[in-house]
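A quick write-up on the structure given underneath.
Left out: one protein chain. Kept in place: all the others.
We call the chains A and B, going by the order they appear; numbering starts again at 1 in every chain.
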Amino acid sequence: MNAPAYNFAYLDEQTKRMIRRAILKAIAIPGYQVPFASREMPMPYGWGTGGVQVTAAILGPRDVLKVIDQGSDDTTNAISIRKFFAKTAGVATTTATAEATVIQTRHRIPETALRENQVLVYQVPIPEPLRFLEPRETETRRMHALAEYGLMHVKLYEDIARFGHIATAYAYPVKVNARYVMDPSPTPKFDNPKMDNCPALQLFGAGREKRIYAIPPYTQVVSLDFEDHPFEPYRFNAPCALCGAEDSYLDEIVTDDQGGRMFVCSDTDYCEGRQAAGHHGSLSAAPYREKAGSHG
Amino acid sequence: MYVAVKGGERAIENAHRLLAHKRRGDQSVPEVTLDQISEQLGLAVDRVMSEGSLYDRELAALAIKQARGDLIEAIFLVRAFRATLPRFGASEPVDTGAMRVQRRVSSTFKDIPGGQILGPTFDYTHRLLDPSLAEGFVPDAPATAEASTAPTPRVTDILGRDGLIEPSPRADDGAPVGDLTREPLNFPADRDLRLQNLARGDEGFLLAMGYSTQRGYGRNHPFAGEIRFGEVEVEFIAEDAGFAVPLGSIELTECQMVNQFKGSATEAPCFTRGYGLAFGQSERKTMSMALVDRALRARELGEEALAPAQDEEFVMSHSDNVQATGFVEHLKLPHYVDFQSELGLLRKLRQEFADANAPDAMKEAAE
């Protein structure tokens, strides 16, 4: 039988070269979606194959990798991807944002401010911000070529007419370097301001849709809005029940079937760090570590 | 007191152990072997090889076993393995005219040179469940006859001799062979890439698309010019050797549809073609593929493309079952972060709606 033998970081070198060239062009043209010949990965399309290919193309033995899904290092898909790279590339992994050199993420940007020597790799399902307004690639490509984004503004304006607000809560479109309208992936719009003038390099990989795009460090990223309806990040107005943070994005936890709710940080590393530093929320009587221990 | 959810790693390991257990099923029942799958579930193996784009019966059988018989999962396993294989080049075009035919039918002529050969087929079986197959069934020996030495020219070649069907475009030997697994796909796509996409495409999707053309969504008046199944030789020109080296033979099914004629003031009318090809015996797939191929030629043949099956971007973007299943199934991944953002917005809009429609507000508005 043709027994499989796999390369460092899984991808073969020819594929890595192809992806690397696409990454360089993506950085040179901020916000523009570079087509690339996405490979079939040993995980399903839609589960991070784009992010995984980008990470595999940049990752080296000296990197420290962090993988998050919904802000958490402990969600099953994050664990699965982290294990994949620990196994195929033998890299060190971490859950601490500050220790990581490469962070692969799905749907969140860490709360801890990113630094210059870090790369944030986003998993992207639908890279085309205009796709839900115009399903044809031939058309959307033309719109980007001409910077013809009227359709997007019409859509946002129709929201305002109908609901009184722009009715986009996540994957909120941005304009990069005053040229390309870009989809930030389905991050909550709370995270949008973190993309602007960020010291870290941000790379976006869409495997099924075969696109790579980038925001270089220190690049202007503006959330689309109107003068009379300015962009507003959303955050549930409560402190984290575990660490008391008032500046972090919160997960809503349903605690019973009587309408009981609690709100805790979606970024588990941030939350744990704050608790370790002595911050407490209303529901964290005991140190976090002990609780985690008693559970496992 | 609230405890954050932990232990995902253990959960994954345990889930996979349980999966392995379920896959094996009742261990008092003998384990199915790859030979058994390859020999007795041969059409499943054929489909996995076709849509997995890899001609290897043993690996396809392994994939089917590993996937517990879920063929799309098996196709995915084969594709992921295929992506890691080194690539030496493209084979010479196979000559289906020289196929060692096991089955061959034409619906356009009563008799054809080389004859109609029914071969192994479900056609004309009465679909009655057969209890004798349940266990210990020994089939009668197949009927045999002297092997025919008569050539079996393709029906479309016979029509082509009289110019009754458009000529098949000659391949440009110098042109690179398109490969959508190595190059990003752009639209409009040439026919080589379209055919590759369809050959890898989901049988059910192509069946529905092909069927829709028959029901009038992009009708193209098809006749099954010929369907043939059998073995062909594969040859490869190694640059060092300088000549074609035989690599072995593979089983293929080919379908050539004879379709709606075209013509103009400057061109004599003639039939047009739709083409389907798949590994192994796969008639439903190749027939559907030929219908969709013909439908997708609308632009090239100056027809108005109004139906889904004629829409190249629609068909090619949604035909791949590995892509489709991944994206549909990704909805089971956590989305609570974006859902929370949506929830926040919805609560705000509902609050504003309630405030605006409250009796006080209505009173104020009336004043």
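Brief remarks on what is shown
By definition in this document, a contact is a pair of C-beta atoms (placed from the backbone, for glycine too) under 8 Å apart; a residue touches a chain by one contact, two chains touch by 3 or more.
We take it that contacts and distances are computed from a predicted model.
The protein name that UniProt records for the chain not on display, among "Sulfatase", "Cytochrome bc1 complex cytochrome b subunit", "Carbohydrate ABC transporter permease" or "Phosphonate C-P lyase system protein PhnH", is "Phosphonate C-P lyase system protein PhnH". Checked against the full complex, the one of A:165, A:179, A:229 or A:279 touching the unshown chain is A:179.
Only one of A:70, A:219, A:248 or A:266 touches the absent chain when the whole complex is considered: A:219.
Residue-level contact of subunit A with the missing chain is found at 7-9, 13-14, 16-18, 20-30, 32, 34-35, 57-61, 116, 141-142, 144-146, 177, 179-180, 199, 201, 214-220.
As a convention for this text, only the chains that are shown with their structure count from here on.
Taken together, the subunit A residues at the contact with subunit B in this complex read 1-2, 4, 6-7, 10, 12, 35-42, 44-47, 49, 69-71, 74-80, 83, 106-108, 125, 136-138, 163-165, 167, 169-171, 186-190, 208, 210, 234-236, 241-242, 249-253, 255, 262, 264, 266, 268, 283, 285-286, 288, 291-292, 294-296. On the side of subunit B, the complex with subunit A involves touching residues 1-12, 56, 58-59, 62, 76, 79-86, 180-188, 313, 317, 322-323, 325-330, 333-338, 340-345, 348-349, 352.
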